[in-house]
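Attaching a single structure in structure tokens format; questions to follow.
A single protein chain has been omitted from the complex, and every remaining protein chain is retained in its original position.
Up next, subunit A:
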Amino acid sequence: MSNSHLFLKPAFITTPGQNGVGRYVCQLQRVVLKFCKNNGSSRGMREFIETKLMDFVKESPEVAVYVKPRRHRTPIIKAEYLNGDTQWVNARNFTEDEILKWLKLLKSQSSDRTGIRLRKLIHTDFPSVQGPWTPYTFRDPQLNKVEFPCPELTGPFINETSATEELLELYKRQKLGNVEESRAE
């Protein structure tokens, strides 16, 4: 079994430059599509460049897209983010749809997220508004005035009536019943 996820770098959520507080800024700076003009493994990439690349560019004016042909090498997508991260995706034998999907993912990311495991799925600067819970929240303030050692508080807390107590009560009730009966007679 692979335990590689155990050795991933654990990290908390980070957002570059308070992104989204005022407005959203796309964090992808530039993308380089590297491919071979005649190798079969680049076929999808070539088709993508011919058919879908212009639409992608029009959709995302904030991203600079470069196309770099090179001979006899596998196609890759290289992305550079505003925070300086670079990430590349091996696009060998990818179809044009797959390439578009990966490009969209790279565009929507804020940095290279590979090899990072998020420790918490929420980030807050204000962990508590009403004050953190303590053992004394929602307790009677009378407890503050108790002097210790206090025999009442140290014993076990039993709220239920015991069997003997219940029997006693039954007995009392019975006695009352007898009295009423005698009165009736």
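Heads up, the rule we're going with is that a residue touches a chain if its C-beta (ideal position, glycine included) is under 8 Å from a C-beta of that chain, and two chains touch if they have at least 3 such contacts; residues count from 1.
The rule is simple: contacts and distances are computed from a predicted model.
Colleague: Report the protein name recorded by UniProt for the chain absent from the figure; options are "Nuclear pore complex protein Nup85", "Large ribosomal subunit protein bL21m", "Proteasome assembly chaperone 2" or "Putative ribosome biogenesis protein RLP24".
Modeller: Listed in its UniProt record, the absent chain's protein name reads "Large ribosomal subunit protein bL21m".
Colleague: Can you tell me which of A:Lys37, A:Lys68 or A:Arg113 touches the chain that was removed from the display?
Modeller: For the chain that is not drawn, the touching residue is A:Arg113.
Colleague: Check the options A:Val57, A:Leu153 or A:Leu176 and report the residue that touches the missing chain.
Modeller: Checking each option in A:Val57, A:Leu153 or A:Leu176, the one touching the absent chain turns out to be A:Leu153.
Colleague: Which residues does subunit A use to touch the chain missing from this display?
Modeller: Touch set of subunit A with respect to the missing chain: 1-5, 8, 13, 15, 19-21, 24, 26-27, 105, 107-110, 113-118, 121-126, 129-131, 138, 140, 142-143, 146, 152-153, 157-159, 161, 164-165, 167-168, 170-171, 174.
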